[in-house]
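Sharing a structure with you now.
The other protein chains are all here in position, but one chain of the complex has been omitted.
Order of writing sets the chain letters: A, B and C. Residues in each chain are counted from 1.
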Amino acid sequence: MPDVSLAPEEDAFVPDPDANREAVYRLLGMSDDEYRSVCEILGREPRPAELAMYSVMWSEHCSYKSSRSHLKRFPTDAPWVVVGPGENAGVVDIGDGWLAALRIESHNHPSYVEPYQGAATGVGGILRDVFTMGARPVALWDQIRFGPLDQSKNRYLFGGVVAGIAGYGNAVGVPTVGGEVDFAECYSGNPLVNVMCLGVLQRDQLVLGTAGTDGAVAILLGRATGRDGIGGASVLASASFEEASEAKRPSVQVGDPFEEKKLIEACLELYEKGLVLGVQDLGAAGLSCATSEPAARAGMGMDVDLSSVHVRESGMSAPELLMSESQERMMAFVDPSEVDEVLAVARHWEIDASVVGTVKAGGMLRVFHDGSLVAELPAASLSEDAPLYHRPLGEPHWMEDIWAKTLTFVIRPGLAEALMKLLDDPSIASKAWVYNQYDHMLFLNTVIPPGNDGSLIRVGNTNKALAVSTDGNGRLCYLDPRRGGGRLVYEAALNVAMTGARPLALVDNLNFGNPEKPEVMWQFRESIEGISEACERLGIPVVGGNVSFYNETDGVDIYPTPVVGLLGLVDPMPESPPRLDRIEEGMSLWRFGPEWAINLAGSAFEKITFAHVGGRPSAPDPTMAKACIEMATRLVNELGIPALHDISDGGMAIAASEMAIGSGQGVRLEFTDWRHLFSEDPHRFLAAVPDELSETVGALAVEVGIPAARIGSFGGDEIAFEQGGIRAVVALDAATETYKNAIPHRMSH
Amino acid sequence: MKVAVVVFPGTNCERDTVHVLRALGAEADLVWHRETDLSAFDGAVLPGGFAHGDYLRTGAIARFSPVMDEIVRMAAAGMPVVGICNGFQVLCEAGLLPGALIANRDLAFICKMVDVEVVDTGSVLTAAAMPGQRLRIPLNSYEGNYVLPDGSPRVVLRYVDDPNGSQDGAAAIANDRGNVVGIMPHPERASDALLGSSDGVVLMEGFIASMEVSHA
Amino acid sequence: MKVTVNITRRPEIADPQGTTVRRALVDLGHDAVREVRIDRTIHLEVEGHDSDTVHTQVSRMCEQLLSNPVLEDFEVVVHG
Partner (left out) sequence: MKVTVNITRRPEIADPQGTTVRRALVDLGHDAVREVRIDRTIHLEVEGHDSDTVHTQVSRMCEQLLSNPVLEDFEVVVHG
């Protein structure tokens, strides 16, 4: 390495690097060993700007240093995968020249600090990941988890997060068409806010996050850079979070959906006109990432001049400029001959743009500020040389105990009472309070809206539709992370199949506790194993994901909470896609899937009526899972069955009730063992079948090899569960009121 | 007969609106807010969205866009001009319609189907509808609460069950002449039974037909 | 020069935000709160030397853009 003399820097953020190096790199979240590696790479001590770059890029959040070795386990290949994990979003081929881009991200810690802005900037970030690929974002989903709503702090967080997602998503003009909400004590000090985005594009518009070739020009587009969320990446997402540690709070990032909307339109125009060689969004690690990663991907280096960056505040130091997480910024790499045209497009859409760098052969990233060289390092070292940890893992000592902790029922509980109690639980009750705040109709493509199982989105002027279901179940994964992980995939696949679609690709968001604890790493590994096995069985590739560790408060970890988002394709789209409101009086209620589901371990029933979490949930059954998926898709596409609903949270009792509430038709259901009503054993679903199709449906079930039975009928104004002389009845009106008002009532206090 | 669908920075329903107008047989083009000549058009729609991010007040900044001089001219010439949702807010700020829109009574964004009743068929938007007819149309707004201090608006569509606190339950209002209309729910979103309702078609068709009348 | 613009909602116009906030405060036990109104204050930094000129200028901005006469009154204070 040439011996360059680096200019000393007046620096507000890193006080006095020479005097107090150790304190500084520790403050930046770097370990002694990591610091030594930096010195080795550079062959000298790092300057402040360099230290800033390594510290953010090597943070857990950016480098996946604790998780990388495990993530390799995921199956990622399939003939239709165009871009797998590693880029900003996964991309799959959906036929006839069309591609779909998919990505999920978490914004857990920022949402705890400031729920509105934390959630809003989460939406902004996930959108950029998708339109970076050349895709127009067409839909969003949110997966959010909070502590119980009887605590005002949790209501504040829940209300703020939903308002933030609405505030950003609605204004940026991308519909939020589904998601999930759950409540459990373990999320009280650490809510989970995940957001997922789907985009579509024509094959020839695919853009990658590469810096292009020697001489390419880097143009920074969008919002002016300020001291937003400096150190956010490393300090916020990678350190444990204690309520008392106010001092750790860096300045909060504030989202500007208006700027993002203009940025989307400007970028899409650049892609349409073929003006870019590559694009990289600026998220965590800001400019450090948006310069080094594209350069490394292209096998190039780059000269960057920080003085050219358009800024919001004066006097920002080089480390601050490199670490700032100001939102709504994109880096475009363009041929020198096209710079003027790119700037003209930016002007048209009324966004700011500045030329900040030049791509150079040789692999060195050189950063200048006010005429001095402030950093010179191998671009690839920021990502490729990042530390890799094989953290110790060990099965938690409590697993055997919780598996043994089963409930024994001496007498049958009051069924009607139990049903009403479940319907009133915010985890189960209607989520309309949430999705009625989200624009879920924009673009006129939301064929199956929120309120059903999976959402179905029509693709432009084609006959295709894309289905998405997102699923997580922390309680189940806590009781058995491997079984739980697998069941999420099967549940999501079934939800997608119930719209008529074939499962195509999966993204995952792994929300876990402190990875320095062996139990947490064990849960992590087991969940990945479960997800991977299920994906392999179903032939579904994992095309992207995200890891969020350190979800703990005062040393208590959250439930291991992997969340999966599953994309499916149906082509041609069914003529009348199933929706709960298509159920009519006189239709029969059918059950498909295993008959003898009596395991209540991990069920909402045990949690809500007995405050019990224990026992071992049933293992998934890949053969039955496949049969279910085949049956559901054929019921929709071949027979036009009006409504299907899977049996999950709350069991068959809740599934049947939701069908009744969603259609305004009462339901009568015959059961054999009351536990069937509440068991959440996998691979089961209900359907409303018009009588004239009974025989065909029965024959199809035999052909597919899935147990099926007519277990009741729709009509009247009651929800009734019957067995011999026993009749548990709830008035449909009362059930509907309870189900619809559970969340609004709690939130109006 | 051609409709200008005006795009401000932050508008987001422009493509949906053009799509539906074209599906109903009208010619429609997107027009950027810096445009200063709309002489090729016979009517205009200001679609929904968040012009200028809804910053300061909804519609406040958009009102100064260069294109607005042309909208004012078209309105004065009796051509049909309709503002949907955010477009309604722009028309109020521009003084083409009286009153203003403030935050919903419950301070929450509302996105859901609502029922409205036709109370006045003398406007370009309601010309093809029947008095008393009920329509199911999606609402999608935070500032949908219509107020007109010291006056009573000319309501052309009224909410059956007012969700946002609007004065007189106004879901759509018109100017005296009936050629400028602001509507808070989205008729373009109720144009396909597959998506839950096609009741907005009668409104869009009324608008298209009015272009021809105003031209004649 | 530093200028503050106070934009106040005309008293006859409903203030859903104020009403909601009052209810929330009472819920929190602050039942001495009789009324809440929420207004906007705009702080501007305007180049200029003469406060009268700046005052006129900013008043013009208020009429044009910063306030809506249907809903609001405004007051301009130049801090010099």
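Everything that follows uses one rule, which is that contacts are C-beta pairs under 8 Å (C-beta built on N, C-alpha and C of every residue); 3 or more make two chains touch, one makes a residue touch a chain.
Just so we're clear, the structure is a prediction, and the values are computed from it rather than from any experiment.
J.: Where does the absent chain touch, in terms of which shown chains it meets?
T.: Contacts of the omitted chain with visible chains: A, B, C.
J.: Of A:27, A:82 or A:254, which one is in contact with the hidden chain?
T.: A:254
J.: From the listed residues A:29, A:226, A:319 or A:593, report the one that touches the chain absent from this view.
T.: Checking the options A:29, A:226, A:319 or A:593, the one contacting the hidden chain is A:226.
J.: Taking the full complex into account, what residues of chain C touch the chain not shown?
T.: The missing chain touches chain C at positions 6, 21, 24-25, 28, 30, 32-48, 57, 60-61, 64-66.
J.: Which residues does chain A use to touch the chain missing from this display?
T.: Answer for chain A: residues 113-114, 117, 224, 226-228, 249, 251-256, 258-259, 312-313, 326 touch the chain left out.
J.: Which residues does chain B use to touch the chain missing from this display?
T.: Listed in rising order, the touching residues are 52-53, 55-56, 61, 64.
Going forward, only the chains that are shown with their structure count from here on.
J.: Quick check: how many Å separate the C-alpha centres of chain A and chain B?
T.: Comparing mean C-alpha positions, chain B is 36 Å from chain A.
J.: From the C-alpha centre of chain B to that of chain C, how far is it in Å?
T.: Those two chain centres are 29 Å apart.
J.: Which residue numbers or ranges of chain B touch two or more of the other chains?
T.: As it turns out, chain B has no residue touching two or more other chains.
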